[in-house]
Structures are given as C-alpha cells and as structure tokens.
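For this view, one protein chain was removed and the others were kept in their places.
Here is chain A:
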Amino acid sequence: MSLLELDDVKVHFPVKKGLIFDRTVGHVYAVDGVSLSVEEGQTYGLVGESGCGKTTLGRSVLRLVDITDGSVNFDGTDLAKLPAEEMRTFRRRLQMVFQDPLGSLNPRQNIESILSEGMAAHGIGGTREERREKIRDILAKVGLPANALARYPHEFSGGQRQRIGIARALVLEPDVIICDEPVSALDVSIQAQVINLLEELQESLGLTYLVIAHDLAVVRHISDVIGVMYLGSLVEEAPSDALYAEPRHPYTKALMSAVPVPDPEVEDRRERILLTGDLPSPANPPAGCRFHTRCPWAQDTLCATERPALKDVGGGHKVACHFAAEIAAGTVERTAASVVPATREEMADRVVETPAE
C-alpha cells in the first residue's frame, strides 16, 4: 500500500449570498473526484493551469480545507474522518511548503520563533537549548546561516525565505511534504537551487513529496509520477518518462506542445496545439468530459454527455478520455482550427497560458 492514497476526494466550496444571513446559492467544484497515490520516498508531480484546483487538493490532504467527500489515507489512517485534535497531531507527519514564501511567514516572528513553534505544538525537542540545537542543524541543511535565528522574514531574499519555509516543515521530521508551487514566486535563477535542495533533502531524509506546479518544466526532473489536472480532476497520470515520451490526453498534449524544445531543428517542426476559449468556471463545470469545450479532438458522441473515467491504458499510464486509443492510433481527426504550424516567432506567445498566480 502506498504511503498516501487519495480516493475520490472532492472539495466543493459553498458560494454564499445574503443580506443578513448567508444562504448557499451554489458550489465551486474546486476538486471534484481525485484519486491518486504517492509511494513512499517518491515524488508525485501535480500540474495544471491556474485555478484547476491544485492548491485546494494539496490543502485538503492536510485538511486545511474541508473535504466534502472521499478519503485521504495516510499510512493506513483515513485523515478525512479524523477528529480535529487527532488531525492536528497527524500534521507533524504531513507538512507543507507554500507558494508565497513571504506571505507564509509571520512578519512579527523571528526565524527561531517560526521554527520552534511547530516543535512546541507537538512537544518535540525538549528544552529550549535542545530545540535551538536542532534548528541550527536544520538551518545548515537548508543552507541558511546560523545567525538567521534572531532575524525576521523581511530581512531575507525570496530564495532564503523559501528555505525558511522548507526548514519550518523539516523541523517536525515529516514523512510527506506537500510543496505548493514552491518556486513559482522565485526568480528563475533561484528556482533551480530550491528544486535541487528539495531533491537533496529527499535523498538524505527519505522524504515523500507531492509537488504542485503549473509548469511541466518544474516537475519534470524531480517527479517519479506526474498527474495532470484539469478543472478539478485528473485527466492523465503516468510515470514521468512515459508521460513525456507519449502524452495521451489531448489536454496534456496541448500543455506539452507549449513547452519549447531546446533543439532548434525539432522546435521548428514541433506540432503545436491551440486551445481555444478560457478555462471554464469551476462553479459551473461543463457536463460530460470537462475538457470538451476546448478539446481539439472532441467528438459528437460521448464527449459532451459522459464523463470519462481515469483508465489504465497500460504500463501505469492512465488517461481520462473516451477516445484515447483512437487519438493515439490516429483514427480520429482533430479540428483544423486547432492546428498551428510552429514558427519560432510564435515562441513568445505561448499556446497554453500558464499565468503565475
């Protein structure tokens, strides 16, 4: 059994309106039935456009948002049904690194206070001096100077702040760390450093990661398995190499076609897929296949009426598309409008927009 198993997890946020008392007038189906499992010591990469529910899914694992339905099995315990106080103690083993390094650090707490608070909450570390010793050790691990202890978050650079965020998670000696777009707020030159740090820590501490990104490039190298999310559910899941070698779902194909290839020869011939329309609102998702409003391969049958399940197509490669096999075999055509000949000039405006939040 995997260390972390999500089964049909749903997170629906009620939309409220009302003058005196709030009435529920609808729901935002932020996460709508996601099942995935993360093996111990491995990295699961979760990608998808902004607003597709990645953050919400990550938070639901730690029960930072209310889980509407489904189960989150961690090491044999269903977190979704745990009483609040037990869930609190479980949080030691499941930690989170946030997207916004500065915003996720209390401006009025110095680094020592930030790092020792979690230990105090779980009664680990013993005396103040012992805790400090441990914090120094962790600071060295994440590459921060020991004199950082008495300083405040605003005194550090973006990359250093994210290291503080990582250190805060590490002091509790967690089994799983959920990294919610850990580098998207950082300078490109710093991103690789932080990703490398995460990899090193995984190796030396045997950590299990769920890494969230809106950009395939970020998760490519560190993930063992990648899941692609669209509008609240997974559309494709495969071992990292298999997904890159042969993306099967039309949405993944579109995402991949937006990533430039370093080889100019290949780049010039690269096929590009244009996604028309915007991401539909998760408050009012399309019926049938969620992707049918933008899918270049959408067919008249099934697509608009039946929601495809995530099915194994062999070798642990799972796809949620009625026509996955036909598309792979080339027996269904895609609409002409979506075919864009690749030119280098077009490199600048990417086909699939993945705006940073």
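Definition applied: a contact is a pair of C-beta atoms (placed from the backbone, for glycine too) under 8 Å apart; a residue touches a chain by one contact, two chains touch by 3 or more; residues count from 1.
We adopt the following convention: contacts and distances are computed from a predicted model.
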{"item": "Omitted chain, identified by the protein name its UniProt record gives, among \"ABC transporter permease\", \"Gluconate 2-dehydrogenase\", \"Cytochrome c oxidase assembly protein CtaG\" or \"Urease accessory protein UreF\"", "value": "\"ABC transporter permease\""}
{"item": "Sole residue of A:Leu4, A:Leu62 or A:Ile138 that reaches the chain not shown, by the stated touch rule", "value": "A:Leu62"}
{"item": "Of A:Ser2, A:Asn110, A:Gln193 or A:Gln299, the one touching the omitted chain in the full complex", "value": "A:Asn110"}
{"item": "Touch with the omitted chain, as defined above, among A:His12, A:Arg92, A:Arg294 or A:Lys318", "value": "A:Arg92"}
{"item": "Contact footprint on chain A, counting only the chain that is left out", "value": "20-22, 59, 62, 64, 88-92, 95-96, 98, 100, 103-110, 112-113, 117-118, 121-122, 150, 152, 154, 165, 168, 172"}
